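The complex appears here without one of its protein chains, the remainder shown in place.
Chain naming follows the written order as A and B, and within any one chain the residues start at number 1.
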Amino acid sequence: MGASRSVIVVLVSRLVAPLIQIFSFYVIFHGHYSPGGGFQGGALLAASILLLRLTCGREESQKNFRSDLGLMLGPLGAMTFLVVGLIMISGGSFLDYQHTPLLRLEPAQMRSFAILIVEVAIGLAVMATLISIFDNLSAPSRKEDSS
Amino acid sequence: MRVFTYLVVASFVALLVYASLGLPGRGEVDAPLHREESIAGTPVAATFYTRKAFSDAATPNFVTVILADYRGFDTLGETLVVLTAGIACLLILGRAP
Partner (left out) sequence: MDSIHAHYPYWVVLTLLVIGLWGMLLKGNLMKKVVGMTIFQSAIILFFILSAYKVGGTVPIYDEALGVGDPSLYINPLPHTLMLTAIVVGVAIVGEALALLIVIYRTYGTLEEPVLVERMK
């Protein structure tokens, strides 16, 4: 995947990509107060990295997000979700957020905190999976005889 | 063969236009979707969630509370579906991870 030959395109995309990432963090963390949440913010995070992959070339943008990190971060996000659910078994049932082993806040605040953790985990998993799908589809094919 | 496909598509369109005339108008207040109590008198799922979401989870956004708290198990399955799609993509193309 070659880099774009125009200096303007490369420069502007390198300027805009951190702004897209800030906006995606805003969307994830404001899922409590306005439309947003984990899935939307994860897609925006993936979009910022894919912009760099498309304009700066594949080798140059490995410094931003290495290709083999994708399949490590995705299951990490899903496992965080599962662990958060399993911790709740110590007080109540699976995924019942009011038994978080924190300081004794009231149950409503504990649920709000656990929803935030779950949303961040979902955003991470969605971002890693979308980037790894793109990397697999666009990797250069190896020049070997087909099996 | 293509004439047959054109006929199938045209009849499907006609059937859908006829069926959409039986739907309630957009935004009507007395549509079955916006009912507040079921036939038996118990509150419908949507009224229960709207009434209890803010006092249960201290979060103004009802959609996030439903997605991550009341129906969190479905969201867990959803995340696993996305991961499975990514892994299957890797395996179909034959690249070793």
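Basically, a contact is a pair of C-beta atoms (placed from the backbone, for glycine too) under 8 Å apart; a residue touches a chain by one contact, two chains touch by 3 or more.
Predicted model, so just to flag it, every value in this text is computed and none were measured.
Engineer: Touching the hidden chain in the full complex, which residues of chain B are there? Just list them.
Structural biologist: Residues 2, 5-6, 8-9, 12-13, 16-17, 20-21, 23, 25-29, 31, 33-34, 36, 45-47, 49-51, 53-55, 60-63, 66-67, 71, 74-75, 78, 81-82, 84-86, 88-89, 92-93 of chain B touch the chain that is not shown.
Engineer: Against the chain that's been left off, what residues of chain A make contact? List them.
Structural biologist: These residues of chain A touch the chain that is not shown: 33-35, 37, 39, 43, 126, 130, 133, 136-137, 141, 146.
Heads up, the rule we're going with is that only the chains that are shown with their structure count from here on.
Engineer: Under the definition above, what is the set of chain A residues touching chain B in their complex?
Structural biologist: 31-38, 68, 70-71, 74-75, 77-78, 81-82, 85, 95, 97, 107-109, 111-112, 115, 118-119, 121-122, 125-126, 128-130, 132-133, 136-137, 139
Engineer: Write out the stretch or stretches of chain B touching chain A in their complex.
Structural biologist: 55-61, 63-65, 67-69, 72-73, 75-76, 79-80, 82-83, 85-87, 89-90, 93, 95, 97
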